[in-house]
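My questions will all concern the structure given below.
One chain of protein is taken out of this complex; the other chains stay put.
Labels run A and B following the written order; every chain starts at residue 1.
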Amino acid sequence: MRNVAFGQYYPTGSFIHRLDPRTKLFAGIVFIAAAFVADSYWAYLACYAFLIFVILVSKIPILQVLKTIKSVFFIILLSVILNVFFHHEGKVLVSWWKIKITAGGLLYSGQIILRLMFLVLSTSLITLTSTPTELTDGLEKVMSPLKYLRFPVHDVAIIMSIALRFIPTLMEETDKITMAQKARGAKFDTGGPFARAKALLPVLIPLFVSAFRRADELAFALDARCYNATEARTKMKILRFGWKDLTAFLFLALFLTVIAFFRSGFFGLL
Amino acid sequence: MKILETCNVSYSYKTDGEETIGVKNVSLSVERGEFLVLLGHNGCGKSTLAKLTNGLLMPDEGTITVSGIPTSDEDRIYEVRSKVGMVFQNPDNQMVASVIEDDVAFGPENLGVERSEIVKRVEWALRSVDMEKYRKGTPFKLSGGQKQRVAIAAVLAMKPEILILDESTAMLDPAGREEVLSVVKRLNKEEGMTVILITHYMDEAADADRVVVMSEGKIVASGAPIEIFSDRELISRCRLQAPVCCGVMHKLNALGFRVNPVLTDEEAAEEICRLK
Partner (left out) sequence: MSIEIKNLSCVYGVRTPYEKKALDNISFTVNEGESVGLIGMTGSGKSTLLQHLNGLIKLKSGSVKVFDIDLSKRRPDLMKLRKHVGMLFQYPEYQLFADTVKDDIMFGPLNFGMKKPEAEEAAARAAELTGLNWEDVKDRSPLELSGGQKRRVAIAGILAYSPDILVLDEPTAGLDPLGKKEMLDLIASLRKTTVSTVITVSHNMDEIAEYCDRVIVLSDGKLLYDTTPAKLFYEEDLAPLHLQPPHAVRIVRLLENKGIRLPHDVLTEDQLVAAIKEYFSGGGHA
């Protein structure tokens, strides 16, 4: 089986796992905001201290969380290179031909790394601690006011839920087809980019055919289970905020305050 | 009392101006509480017939009624679908949620059943298929047999009166098949559920109240399993294969040994013993 690196649900039953998904979605927004508000090393230190604390509470092995970085490693690398070479500020450390590396550039790149890593780690913590269903339920709830604008909130939620449900199935299928074609002598790792893209066809075509077949069968299954029978659809699970969520909200507020406090501009005000 | 009646039903598939016959002139009535097995070669129209009975397909000709409701009544189509619970072949292509209890709740949620009632039904349905332990789990980690049991629970949660299994055991290993069949048989015996089982496994038909054989879109035979399986000509004409014990009895008869037709290995042994 394939390793699904980016934020596969990792059950531990911790405090974080049991939070309302809406709280976690909100936390996601706070994380993103924090990553952009933070602009001093002190602020980053606070971010990471907070992150480590959350990981500890979630009881997920730190290595498991760090693995999620792998999937975005190249994006991080690229943005670091761009910033080292093109962000010019302060003392020039290296100057050769048209290339100039400055102390400011290096410092700035360091911040970029810290910022991107924080973004990826904190948001994947959400998917590591919530099941796909919880997340879609949460999203459906958060989006529900859009219903009044005739936006098909429920249909979108169902589509998302089905998409998430089929990711592992299709991954497994991709593996199977890849193996079957390899067994017939297919090579996926030789030749130029064009040859490689062409080599993927024997996998992609059956995969698409199969996805359509599945979609067809699924459509019958949805109908057979009375999908769209009534406007007055009910829900078995009702999301409820509890004391845990309150605690989490307070904690997030505290976190944002700390980050804002460490903002360099803020120090200037004092 | 008839729970399902199809009367002179025909349906053909239309693609690119070409018509292929799905079913032709099919009349079938099913009694409440009956355990009916539908046999036939691939493409004989079994699945088409199944889809016609709960209004997933609409007949070109003829009528179908479920508990007195015609499937052509558009206002009551969801009532028909909730009465005729359908379990399909591929367990992976009929689950919508990533958590088992959510998947089971999907049907009643769609029907607008009240929340407290859904909770009760989900619990009951999962218990009926012996899967209550897994309610918080994800279907992806289950075996084929377990997945199909969840699919049955998902249908039961709509409180159907008929359960149709459209080759639902075809993709399972023997353990999985055993699990699914024992659940279905129990529902039939204990809850009086009407069952239509579509299958290629002849030994699954031995326990049936009635076996219906389809070939090329038509019903060609209907009767007790023993009558169907002792009709060698019918079996070979319809591309079927009788269970081994039936074949043994037939061949012994041809060799001049006087044995009666049987349905199980136990009965076969009895018959052979009588030769002593």
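Operating definition for what follows: a residue touches a chain if its C-beta (ideal position, glycine included) is under 8 Å from a C-beta of that chain, and two chains touch if they have at least 3 such contacts.
Nothing here was measured: the structure is a model prediction, and the numbers come from that model.
Note that of B:Leu28, B:Met202, B:Ile219 or B:Leu234, the residue touching the chain absent from this view is B:Met202. The chain omitted from view is touched by exactly one of B:Asn8, B:Ser29, B:Thr63 or B:Gln241, namely B:Gln241.
Across B:Lys189, B:Arg232 or B:Lys251, the single residue that touches the chain missing here is B:Lys251.
Residues 40-43, 143-144, 170-171, 173-176, 178, 200, 202, 239-241, 243-245, 247-248, 251-252, 255, 257, 265-266, 268-269, 272-273, 275-276 of chain B touch the missing chain (whole complex, contact as defined above). The chain not displayed touches chain A at residues 1, 3, 10-11, 64, 176-177, 179-187, 201-203, 205-206, 209-210.
The rule is short, and it goes like this: only the chains that are shown with their structure count from here on.
In terms of their C-alpha centroids, the spacing between chain A and chain B amounts to 43 Å. Across the complex, chain A is touched by residues 51, 54, 56, 78, 81-82, 85-86, 88, 90, 92-99, 101-102, 105-115, 118-119, 122, 138-140, 154-155, 158 of chain B. Within the complex formed with chain B, the residues of chain A that make contact are 9, 131-133, 158, 161-162, 164-165, 168-169, 214, 217-218, 220-230, 232-238.
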